[in-house]
Structures are given as structure tokens and as C-alpha cells.
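Worksheet for the structure shown next.
With one protein chain removed, the remaining protein chains of the complex are shown where they sit.
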Amino acid sequence: MAWTTPKTWTNTGVSRGELNTHLRDNLLALKYPPCAVYAIQESSDYSTTSTSFADINATEGKFQHTITTTGDGNGGNGDVLVTLNATLYSATSIRIYLRILMDGAVQNADDGFFVSEDSGMRPASFQVLIRNVTPGSHIFKLQWKVSSSTGFLQANAGTSGRDIKGQFWVREAS
Amino acid sequence: MAWTAPKTWTNEPLVATDMNTHIRDNLLALKEPPTGHYEADEGSNRTTTSTSFVNVDASGPDIDGIFRQTLVTNGGDIQIHFHGNVHGSAAGDMVFLNVSMDGAVLALNDGFIGIICATGTNAPPGNPIGFTRLITGVSAGSHIFRLMWKVDTGTTGTMYTGAGTSNGDFHPQFWVREVS
Partner (left out) sequence: MTWTTPLTWTDILSDASHFNQQIRDNLLALKAPPTALYESNEVSNYSISTSTYADIDTDFNLSITTTGGDVVIDFTGSIAASAAAGGLVDVSVDSTRIVNNTSGGLLFISNGGPRVYSFSHLIQGLSAGSHTFKLQWKSLAGATLTMYAGAGTANYDVHPRFWVREMT
């Protein structure tokens, strides 16, 4: 539901159109904010050997989500929550890095948002709050790289002992 | 406070009951959505040797409001979150987490998230693990959410639950909240 900046009321008659726009529609906009969810389930786990940041999967609805945000409700910019709940894996001790792009712009510079240096299976769960997002359509993507060898992101692909179904979602928080 | 689908207004007098239902009550419903929240501070840590998903509550009190949360929702999306510390009985042991809603697991096979316990740190205090999950389109009504776990064969998994373990006195949190 579209958000409309709540009007400043004056001592004049209240019309049904105004109540529908400023009350009904705005309540619905708060109740059901823009949101996109990817339940990570594929026929094979994601893997990379790239030592420079690359898209995990830029297919819309997978590790790329487009939502149309409405800002802070009063003509200003707003917030978006980007959440990952996933499990990473590597057979040997390597570094796996993650970062987020919004509209092609890197949100976490340099080596990204986090680095996990380990071997075996380890969780990668976080919520990133992105602030100052202008009202409008925005594309959010998750990218990764490794230090060497091969890194995996489990995709509920039937891999024995690692058949894990993660989630990647983006939601307007204000 | 119960949420009521906002009415479509017509050319009618404004009456108090409408204003209370559609303004007061709906604002309160948005301000204070249904939420269940538990932060563990127990007398002993939880353990399991199960290689298939079981309720975390299976190893302790099975009481609503702990690792089982019942929410009466208005219809919409639910956010489920857990963070805590676990360990296995030896290096390389694996621990997996999942959640069931109304008796059905939300992720088949190996669940939401897993960890291989780090070499050399499988004695207390363990390995941090957590998730934040969004469940969309949950029907209005009462729903039961339960944190579940399993381990790999031969492992005894431990979840620290604020039991006073030296340098391992962690208080995991499990919360469920209607977010739309």
C-alpha cells in the first residue's frame, strides 16, 4: 500500500477521501511495508573461488531484491533492513567475505561487511540496517569473495550434513 | 491490541466507535505487536544427543514462554530470532538449529543454520550461533513456535543457558514477533 505523508489537519470538514488516504492507507502501509524474501533452496550449493567481490546470484528474488521504499514518512529518507541467515562452508581454513550493494553502490567498503576465517561449517547471520534511503525503487544485492580455494553457501541442496535452508530478505524498516 | 483492517470511509458522520477501532486500536496494534520473548537464565545448560530435530525444551521444562512461544497474531509476517552459544563433545562436532510452527518444521533436512564446533574450543564456553528468520503470510490466530536442534552422530550438544558455567555463563535469547 502506498504511503502518503500524513496531512496537517485544519478546522475544516473531514472528507472520506482524506480519511482513506491518510488513515486507512497509511495504517496499511505501516502494517505491510515493502519486503522481499528469498528462501535459499537450490539444486546445488552456491560456491565461489573468486578472490574479488562477485554477485552470489543476481537473479531478482534470489540474492538480489528490488523494493520500492517510502522514506521516513515525512518527505525524508528512511531505513531498510537487510537480513541474512545462512551457513558457510570451506574444506580448509579460508576467509569468506560478504558485502551488500544498494543500487550498485557498495554499502560496506574495502573487504566488506565481515570476514569469517575458518574451516568447516559456520553460521553467517546478520541484520544490516541501511539508513538514509531515498524514497523510490532500490536494488539490494549480496556479494562475496574468498581468500583462496573454494567457499560454499549452503542452499538446501541435499548435501549430506549441510542440507541447510537459509534466508535472505530485505524490508523497509521505516 | 487487536488489529482491524482499516475501513474504507464513506460520507458518513464520524462516530466514536469507528475512531476508536480504526485509529486508537490500530495505532496501538502497530505500536505493540504480538511478541514472545525468552532470555534463558536456568539452573543447568541444555543438552542433546538427538540426530533428528527435537525441541530444545525436550531437555528441560516444556513450558510456554521459554523455548516455546505462543503468539496470537493478526495475520501477516512473523520474525523469529535466536542467538546463543553451543558446543559439541569434540572438535568437528556439528550442531544444527531449526524452528517449528504449529508442529511443522520450517526448514527440512538440516534446518536453518549449522556450525562445526571449532577445534580446541569444544570445552566451555562454546561457539556463538544465531539466526533471524522472516515467516511471511502467517494466518491470523494462535501459533506455537518452538526452537529445535540436533547434532551429528556421536555428539553431545550443549547450549549454554545462563547456568553459571565459568566463562560460559551465556544467556541465549529466543524471540518471536509479528512484524506486519
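Note that the chains are named A and B in the order they appear, and that numbering of residues resets to 1 at the start of each chain.
The rule we apply is simple: a residue touches a chain if its C-beta (ideal position, glycine included) is under 8 Å from a C-beta of that chain, and two chains touch if they have at least 3 such contacts.
Because the structure is a prediction, the values reported are computed rather than measured.
Of A:20, A:50, A:66 or A:127, it is A:127 that touches the chain left out of the display. Screening B:85, B:98 or B:158 against the full complex identifies B:85 as the residue touching the chain left out. Taking the whole complex into account, chain B touches the unshown chain at residues 14-16, 19-20, 23-25, 27-28, 30-33, 35, 37, 81, 83, 85, 118, 120-121, 125-128, 130, 132, 160, 162, 164-171, 173, 175, 177. Against the chain not shown here, chain A presents residues 3, 6-11, 14, 22-23, 26-27, 30, 72-74, 76, 78-79, 95, 97, 108-118, 122-129, 131, 147, 173-174.
Heads up, the rule we're going with is that only the chains that are shown with their structure count from here on.
Computed centre separation for the pair chain A/chain B is 21 angstrom, with centres defined by C-alpha atoms.
Across the complex, chain A is touched by residues 3, 6-12, 14, 22-23, 26-27, 30, 76-77, 92, 94, 96, 107-116, 118, 128-134, 136, 152, 179-180 of chain B.
Residues 14, 16, 19-20, 23-25, 27-28, 30-33, 35, 37, 83, 85-87, 118-123, 125, 127, 154, 156, 158, 161-167, 169, 171 of chain A are the ones that touch chain B when the two sit in their complex.
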